[in-house]
Structure formats: C-alpha cells, structure tokens
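Would you mind keeping the following structure in view while I ask a few things?
Let's look at subunit A:
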Amino acid sequence: MIMDYSMSTVKDLPREEYFASGHRLCQGCPEAIIARLVTKVLGPNLIVVTPTGCLEVSTSVYPETAWKIPWIHVAFENAAAVASGVEAAIRALQRKGLKYKGRKIHVVAIAGDGGTADIGLQALSGALERGHDFVYICMDNEAYMNTGIQRSGATPLKAWTTTTPVGSKWRGKLQLKKDIPAIAAAHGIPYVAVASISHLKDFAYKVKKAAEIDGPAYIHVQAPCPTGWRFDSSKTIEVARLGVLTGMWVLYEIERGVFKVTVPVPQRRPVEDYLMLQGRFRHLTKEEIEEVQRYVDEQVEKVNKRAGYTAIGPVVRL
Partner candidate 1 sequence: MSELKKWFELPIGCTNIEPGSSLNNITAGWRVFTPVIDEKKCTKCYLCWAFCPENAIKIADDGFPKTDYRYCKGCGICSNECPAKAITMIRQEV
Partner candidate 2 sequence: MIEIRWHGRGGQGAVTAAELLASAAIMEGKWAQAFPSFGAERRGAPVQAYTRIDDKPIYNRSFIYEPDVVVVLDPSLLEGAELRDVLSGLKAGSKLIVNTKLSPKSLAEKLHFKGEVATIDATAIALEVIGRPIVNTAMLGAVVKTVGVVDPSSVLKVLEKRFSGGVLKRNIEAIKRAYESTLQEVA
C-alpha cells in the first residue's frame, strides 16, 4: 500500500523496508536515507533503475544486494533511457496481457547529479520529452563522489572539489550551479519538485505524488555528502536542514506548471551557518561569504516573485 498523503508525522511512514542493511555506503550517507524512503513509499510494486555511482556500487557488490525490489543498473549516462525501456515494456506487456497484469508498477530512476546534470542529461531530456510514465529522482550531492569528489555541473559556486581546488588563481568552483529542476521543468512535464532529507514528510509526499501523476515526474533532492562536503557523518540531516533554512535549498513543486513553495521559511538563516559547517567552503573569506549571500538573496527574491508572496523570508541573524 502506498501511504496516504495526509501522513502527519514520520511515524506514519510505512514500516516495510525494501532497502536492506549491510550496504557499503559511507557512514551518514544521505543516499541510503533517500533509497530507504523512496522504496518504502512506493514499494513493493516498484522497479528501480540506478546508474553507475555511489548508490549503485555500494548496494550491488556481488554476492550481496541491498535491494529487495527489482532493481537494474546498466551504465552511468543511461538511467533515464533504461527506465524508458522498462516503462515501455510494462506498457506493451500489460496491453498484450502477457505480464504485470492488472497492477500499477512504478518505474523510478534514482541517480546522482553527475549522472543527471552532466553525462546523463541527454538521456534524461529524451525520456522527459517522450513522456514516459516514470519518476526520476536526482540525489544531488553536488560532485562526483564515487570517483573521489570531482566537480560536476551541480557543484555550487566557490565549493572546493578535487578538480576545483583552492589555489592562488582558483578559489573553488568558478561557475554557478546548473539549475537542473528548471531544465526538467522546461520540458513541460506534469511534475517537478525539489526536496530535502531533512523534511521527510515533504519528500515522501512528493515521491508519492510524482509516482501517481501520469507521465514523467522529476524530483531533485539534496544529498549532503559527509565525505565530499567535509562534515561529520552525524550532521547529514543538520546540513540538509540548514540548506533549507538559509534559503539555499528551496523546497518547491511545479505541478502542471503551477509553482508552489511547499516548505516556506519565514525567517532565513544567513548562508554562513550552512557554509561553515562544511569543509568544502572553509576557504571562503568574509567577502566571499557575502558574495554567496547576495547570490542567494537574488535567488530567493526570484522564488518569492514566482510564489507570489514572501515564501522565503528575510535573513535574521541570531
């Protein structure tokens, strides 16, 4: 059974587990939290497609697998294409009365930001444009963590990675983060949402909604990586929460073109609170932090304009 929209607390999350213990993800890994939640909300009539990446290599090392629902990995750049094929097969076989009879099987791709924003963007765009009935979830940890913390198109401005080092000429990443949910939304698909693991109810609601909507849905969920972002493994949720509270990670959905902030933040925390928790931003000077703050302020203004009210409030320094 898929849980009810009206779930009031995390206590109401389904107790069934389809993502087993014993996987090899890092201590405090957000991807495990995401995989657990998505499979809980949509299992067991669910097929998951995962491209190459941390989640894949850490959950499927033979002879062990953490997956208790049907799961497939093929390559790095093709999760959306593989999911397209799975979805088409289910449709054809159901229509011909050969398999998957009489039930809704959810097809969900769970990918990282590299497999989504960079190498997998073409396959994702193709699948969204073709209108397959599937959910694509991007776990955004803002770099190539599986290969050892290299920059991706989703790495934010000024963040340190092993290929955006801090030197006399470079101060971390010189470019802005690619706005992937906006790219997904530009396809005119019925549902796009941004979620956070710090707000599980909101995330679960979006996963369920995405799966139930006919046609492609895209969910972008922040995945703070203790290893790559350089923070203590106990702080994964805390960092995620501060992303939301500083307005750096706005939780919204776009349902059939209608934009809505699902978790308003009446009073914003300064970006410093978020940045300073993480080693990847430790090199930032006061001026650079102010620059990031100004950028976030601009983004927040755009969000509020789009929402039609002050969904994300002003910065309040405690």
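Keep this in mind: contacts are C-beta pairs under 8 Å (C-beta built on N, C-alpha and C of every residue); 3 or more make two chains touch, one makes a residue touch a chain; residues count from 1.
With respect to how the candidates were assembled, all candidates are chains of the complex that A comes from, given by their letters.
In this text the structure is predicted, and so the values were computed from the model without any measurement.
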(request) Counting any copy, say which of 1 or 2 touches subunit A in this complex. (result) 1
(request) Could you please specify the touching residues of subunit A with respect to candidate 1 in the complex? (result) 9-11, 13, 15, 17, 19-25, 27-33, 36-37, 59-60, 62-69, 197, 200, 226, 232-238
